[in-house]
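Entry: subunit A
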Amino acid sequence: MTIDAAEASPRPTETPWRHFAAEFRASPPAVFGLLLLAAVVVVALAAPLIAPQNPYNLAQLDVLDAGMPPGSKGAGGMTFWLGTDGQGRDMLSAIFYGLRISLVVGVTATLIALAIGLVAGLTAAYAGGRVDTVLMRLVDIQLSFPAILIALILIAMLGQGTGKVIAALVTVQWAYYARTVRGAALVEKRREYIEAARGLALSPSRIVVHHLLPNCLPPVLVVATVQVAAAIALEATLSFLGLGLPVTEPSLGLLIANGYQYLLSGRYWISFFPGVALVVTIVGINLVGDQLRDIQNPRLRT
Partner candidate 1 sequence: MVTDATAANAPLLAVEALATHFAMRAGVVHAIEDVSFTVARGEILGLVGESGSGKSMTGYSIMGLVDPPGRIVRGGVAFDGVEITALPPAQMRELRGNRIAMIFQDPMMTLNPVLTIRTQMVEAIHAHRSVSSDMALEEARAALAKVGIAAPDARLTAYPHQLSGGTRQRVAIAIALLNRPELIIADEPTTALDVTIQGQILHEMQKQVRDAGTALIWITHDLSVVAGLADRVCVMYAGRIVEAGAVGDVLAHPRHPYTQGLIDSVPARAPRGARLRQIPGMPPSALDPPPGCAFRDRCTFADAACDVMPALRTLGDPVRAQSARCHHPLDQGTA
Partner candidate 2 sequence: MLVEIIRRGLSSVVVLFAMSLFVFAGVYAIGNPVDILISPQADPIEREQAIAALGLDKPLPEQYAGFLRGAMTGDLGKSFVHGTPALALVVERMPATLELAVAAMLIAVTLGIPLGLYAGLRPHGIAGRTIMAGSILGFSLPTFWVGLMLIVVFSVMLGWLPASGRGPVTLLFGVLPVSFLSLAGLAHLILPATNLALFKLALLIRLTRAGTREALTQDYVKYARAKGLKPARIIGVHVLSNIMLPIVTVTGLEFGSVMAFAIVTESVFAWPGMGKLLIDSINLLDRPVIVAYLLVIVAIFIGINLAVDLVYAALDPRVRVAEAA
């Protein structure tokens, strides 16, 4: 009697992805966060296309438009929905461009730090012994100092500039990834299939990359999501202090800094709206990250 092929291998009704998506959907704040995030990313990517004005094209600016409150109309007939800054730039456009820069810098720094942390953590976990101890001591010491301090020290030593800011952000973050990866890798290392792989005399690099790595990724990705928000916030803080990105690449932090001097005269919108954009981004990321973490580790669900 032949067995029907379809019956022999029953198709799973729920793949891991579907299950994950269902769990994610279950939390309204997380979905809300995802929507916020999606909106932010779309705006950032499409900034040149959807911004009413290119705020860095000096030809488009008219100094007569400077310092106008939200909703007012400019000399050229354009409506400044969020007002203008001290040079007559449309705040809405400036924010679109600023979002872009903030996101790019934050994500870039996170990705680089993630890569470094992965390498360090996997090495520490797989090599064990002295290498592990030394690396983790380094991680511990670095993590016991606040991020802002480390970033400031680095900027003070290296000087300013986009690359240096990213370097500072990377330095601040890598240790956190290294520790998370090492933890996850150590757990995986003890599992039988790793013993089996070693027994088969597979090269260490193959074992690490093909076996350890994929299983360490979920917790690390959760950490990375939340860390992007932290990186964006840190870059904004540095830019506000005048020690971050150069004026040619005005992130949201710099926009807020520009508005500082106008606060006392009551022109709050120059600092207010970029801040709101920043908050929306960070809150969106945090909401999504929180839910990811809860899904990944149901024990922590409150």
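How were these candidates chosen? In short, all candidates are chains of the complex that A comes from, given by their letters.
Convention: a residue touches a chain if its C-beta (ideal position, glycine included) is under 8 Å from a C-beta of that chain, and two chains touch if they have at least 3 such contacts; residues count from 1.
Keep in mind the model is a prediction, meaning the values are calculated, not measured.
A.B. asks: With reference to the defined contact criterion, which of 1 or 2 touches subunit A in this complex?
C.D. replies: The touching one is 2.
A.B. asks: Taking the touch rule as given, give the residues of subunit A at its contact with candidate 2 in the complex, in rising order.
C.D. replies: Listed in rising order, the residues of subunit A that touch candidate 2 are 141, 144-146, 148-149, 152-153, 155-159, 229, 233, 236-237, 240-243, 256, 259-260, 263-264, 266, 268, 271-272, 275, 278-279, 282-283, 286-287, 290, 302.
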